[in-house]
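Sharing a structure below in C-alpha cells format, with a few things to ask.
Only one protein chain is missing from this complex, and each of the others stays in its spot.
Presenting chain A:
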Amino acid sequence: MLRRLWQAAAWSLASTKPNPCQPKNIKQLSAAEREKFFDSFDVVCDCDGVVWYTLRDFIPGSAEAISELQRRGKQLTFVTNNSISSVKQHLQKFASQPGLSIDEEQIVHPAQTICDHLKSIGFEGLIYCLATPPFKQLLRDAGFNLAEEREGFVIESIADLRDAIYGRQEVQAVVIDVDFNLSATKLMRAHVQLQNPNCLFLAGAADAMIPFGTGDIIGPGAFIDVVAKASGRQPTVLGKPGEALRQLLRDRHIDCPNSRVLFIGDSLASDIAFARASGYQTLLVLTGGGSAEDVASLPPDHAHLPDYVCDCLGDLSDKWRK
C-alpha cells in the first residue's frame, strides 16, 4: 500500500513538470485526448502480468478493459511467454469472466509458435526439447518425435556425465523454453548436439529475468544464452523478446501499419523494448515487473521507454474508472 501511495506521489510530481519525453499516464488524459488515444490503434497485443497476475487471478478491472477494447472494435491478440498453461486453459480463464469471449487464434504462446514454425518448414527429425510437460505434449500431439531424457539422474562420475551428454540419440533440433528441472547436463547435451550445423536451434520464452514475487528471478533467456555462447550459434527465438516472434506478429497484422498497433505489457525489457523495435505504440501497466521509478529513471529516447503508462489495465475502461 505504501509503495502504491509513493508511486502515485511520484506520478503527480512528474505531471507538474511536463516532459514531452516522459510517457503519458492514461488516467491523466483529457476526455478528448483519451478518444484520440483510442482512435490511434486498431490492434492490441497483450500478455500476462497485465490481464492476470502471473499464473493467478484476474487483475481487477482487466476484464472490463478487455470488454471495452472489444466494444470499440479493437482486434486483440494475447502474446504470452507462458507455455505451462495450454491454450485451452488460457481460454477457460478468459471465459470465467462474465461477458468475455476469446478465440483460440487470439492466443500466441511459444509452444504453439514453435510447433507452427516446425510445421511450416516441414520438419521431420527428432527433437531435444527442454520445456515443461504441456509444452512437450503440444509438440507430440502435433506428431513430432521428442528425444528421451533420464530426468533426475544423479551424475556421480565422469562416466555418468559422459553417458548423460553423449550416450543418447542424435537429434535434428534443440528447443529450449522454461524447464523447471533444467540441468547443466541437459544444456551440455544441447551444446554437443548443436555442433552439428544441420541441427536446428529454437527457443521460446527468452526473458533474461522474470518478475516474480517481490523482485525478479533468473529467466530462461540466461540459460538459452549459455548454449548460444558455447555453441557460437544464435537460436530462432519464437517467444518474447525474440526477433522471429516479432516477425511473426508483424505477419499476423500485415494489413495494419505498425504505428496502429498498441502493445501493452508489464516488462520494460521483454515487452516495451520488444514492441518499440517493431514500431508499435507501447503502454506499460504497473501490475507486473515494471515500476514508476524504473520508468522515471530512464533517459529520454531510451529503447525501454513506453509511450503510455497506467497503474492497471482497468484504467482503459470507462466503467472501471468510475
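What we mean here is this: a contact is a pair of C-beta atoms (placed from the backbone, for glycine too) under 8 Å apart; a residue touches a chain by one contact, two chains touch by 3 or more; residues count from 1.
Here is the rule we go by: contacts and distances are computed from a predicted model.
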Absent chain per UniProt: "Chronophin", "Rab escort protein 1", "DNA replication complex GINS protein SLD5" or "Geranylgeranyl transferase type-2 subunit alpha"? "Chronophin"
Cross-chain touch to the chain not pictured, restricted to A:128, A:223, A:274 or A:308, is A:223
Option touching the unshown chain, where A:73, A:122, A:152 or A:197 are the choices: A:152
Residue of A:22, A:81, A:132 or A:267 touching the missing chain in the full complex: A:132
Since one chain has been left out of the picture, which residues of chain A touch it in the full complex? 54-55, 84, 132-133, 151-152, 154-155, 158, 160-162, 165, 179-185, 187-188, 191-192, 208-209, 212-213, 215-218, 222-223, 225-227, 229-230
